[in-house]
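Taking it in order: structure first as structure tokens, then the write-up.
Removed: one protein chain of the complex. Kept in place: all other protein chains.
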Amino acid sequence: MTNAARLFRENNIIFVTLACCLVFFLISPRFASLDNMSAISRQIVPIGLIALGQFFVVVSGNIDLSMGMASVFFSIVLGVFFGMTGGVAWGIVAVIAGSVAMGVFNGTLVAKLKLPAFIVTLSTLFMATGLSGLIIPRGQQIFLIGPFFRYIGAEKYFGIYASFLFLAALFILAYVVYNHTRIGSYIIAIGNNEENAKLSGINVNAVKIGIFAFSGLCSGLAGIILSARMGFVQPGLDGNGLLMDGIAAIIIGGTLILGGRGTIGGAFWGLIFIGVINNSLNLLNVEDVWHLVFKGVVIIAALAMNWVLWESRQVQTH
Amino acid sequence: MSVKTLAMKTVAATALLATGAMADAHDPLEIVFINDGHVAPYHVAWLTGLEDAIAAYDEAFGGVSGHWLSAEGSLERMIQQVETTINEGPDVMFVNAINTEAFEPLIAQAQEAGIVWVAVHSPMESADYSFTLGDVTNGTNQGLAMCALLPAGSTVGIMLGQAGNPSGEARHEGILNGLSTCEGDIEVVAEQPADWDTVRAQSIAENWLTQFPDLTAISGVTDAYLYPSIAIAQSAGRDIAFFGYDGDVPIMSQMNGGPVMADILLSGTREGWNFVQMAYRIHRGDELEHLYDFFTPLVMTEENHQRALANGFPADVQVYYTDAALEVAEFGYLEFGPDSVQ
Partner (left out) sequence: MTAATLNTEGQSPKKIQLNTRYMFLIGLIVVASVGFSIANPNFFSIANIGILLRSISVLFLLSMGMTFIMLTGGIDLSVGSNVAFAGGVGVVVLTSTGIPVLGFAAALIAAMAIGFINGFFIGKLKLSAFMVTLATMALARGLALVIYDADSINVTNTTFLWLGGTSIGNFPIVIPFVALVFAALCVVLYKTAYGRDVYAVGSNINTAFLMGRQADRTVVSVYVLTGLLVGIAAIITVGRVSSGQPWAGLYLEFDAITAVILGGTSLFGGRGKLFGTILGVLLYGIIINGLILTGTNPYLQSLIKGLILLGVVLIDTISQRRSAQ
């Protein structure tokens, strides 16, 4: 394989994203305006947190379906604490503790009891949906107004949203952990073959529980960002849409859904790609009914492209 | 905060009413309301109003009971819920049909079982009653308010309902009607459906603010769109005027000195209370119009109303001032409580 071909194969999503940006720019020059770029950077933060948490889960050969509705649930936890105390400190403590606890719960059932992650997290998805409405008095909405929410929702440094800088920092941290510590290789080993990983002395259960604890934490953080950006919380936000965008981002970024392969950089570019697509569907006034068709085709195209580029590595379904 | 005081006041009010009312045991009345959803802010207020009203009427007259069901947007589920409810045989059913044609055969079945069927929002020929909103008129009033309150040369973005939804389309038609009275002064620069969804409304608002640096106003066919849009405009430091539709308490509270210029006073709370009052009146044998029109005035501050009148806003459009509107929206019993039927 020539160098150029390898460069393309390994970074295809970057080229595809840039090509899309160019097309959108030609159709609507406003696309490339600084304002619009920063709008995109802000819109992708909750999706990015979900994609990052999901990334490790998927590389380990599992899936966390609860992440979307859990982030809605935790945004409401923050709202309820804010409504009771008028401050955010206790709410944030509760969200972080609660989201990690939920992740540990998912992880323990998956790791220790060997239940399929799909079923465990499907049931926590249902439970999070139900609890969102039950912990808020009569399902009403709560307004979140204050310096903290304004900071998370709108503060900028050097023209870049603080929330996006936070996300970028988390991605860099994840990159270091994934590529330069043993934890990363453990996760890949588990995703490739759990039995072998166990035989080679990896504490598989602990790693798995840790992975789910992290995806839980990411849901909680996404909840905090969501609530701050909306300025109010309300059960029944479309958390599953966030989940789907998050999964699509990492798959488009070349992560193998069956586990064992994926790069943080790819996940990041996949996220940018999803953000660009979401933004331009609105910006170009694409008729509403076509949005879903478009997304479906994009995911299938990404899958097909991954198949062409990585064909030999694909093994078994599900 | 306001939720708590509301609950306390409601309790106090119902207690007062109960002591004053004759507690004679009537023929019992059971009410079921089948709605298409339960999560939008308007729906929440609506279902809460219904629950409170049922409790208040039961306390005042005895024998009043009922509950609501949510089809969560699914027609199949709504049909199942209607069939099951008909089999239960309540006295009055309110149905906010997702698709009116699909329910025609079920109306006959309900009437056979002696149940009074009230079609909600979209009128139905064979229903015993239809509870309607006057969407076109209300939309027109919103459009007229924009004409009277926005300076010439203003630009407006309109957030629409789900494509194909009759209520959303009627409101849209009305808004354009109203705006046509000041043709040329106000330009509609964008129109986009946000599917009654707050998150979609948020993305759209974000994009509009970057796309149209001079945007003057945002109009919505539901107040649900204004919650995120107001937050976005505030955090971007932009001065946008908002025109709402629904009479949600949190939105109308942002009128005095706030960015909300006008709203249509439906108010979910009021509608829930009105349902119970209507069911009670049907049950005791009052004669009601086949098409029962919900009273839905326009809401503005007094100051804005004077300004609008000076700018040629028609004097015959009924307007509630903010404080009065907030009061009736929070306390549904003021207009539709047990006192109103004695």
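As written, the chain order gives the labels A and B, with residue 1 at the start of each chain.
To be clear about the criterion, contacts are C-beta pairs under 8 Å (C-beta built on N, C-alpha and C of every residue); 3 or more make two chains touch, one makes a residue touch a chain.
Everything quoted here is computed from the prediction, not taken from an experiment.
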| item | value |
| --- | --- |
| Contact list for the unshown chain, restricted to visible chains | A, B |
| Candidate in contact with the missing chain, chosen from B:72, B:187, B:302 or B:327 | B:72 |
| Candidate in contact with the missing chain, chosen from A:237, A:251 or A:277 | A:251 |
| Touching residues on chain B - with respect to the absent chain | 32, 38, 67-70, 72-76, 79-81, 83-85, 87-88, 99, 101-102, 104-105, 162-164 |
| Sites on chain A contacted by the missing partner chain, in the whole complex | 63, 109, 113-116, 118-120, 122-127, 129-134, 139, 195, 235, 244, 247-248, 251, 256-258, 288-297, 299-300, 303-304, 307, 314-318 |
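Here is the rule we use: only the chains that are shown with their structure count from here on.
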| item | value |
| --- | --- |
| Contacting residues of chain B [partner chain A, same complex] | 1, 3, 38-41, 44-45, 47-48, 163, 190, 192-193, 195, 197-199, 202-204, 206-207, 209-211, 213, 227-228, 230-231, 234-236, 250 |
| List of chain A residues in touch with chain B within their complex | 30, 33, 35-36, 39, 42-43, 83, 133, 137-141, 143, 150, 153-154, 229-232, 234-238, 241, 278-279, 282-283, 285, 288-289 |
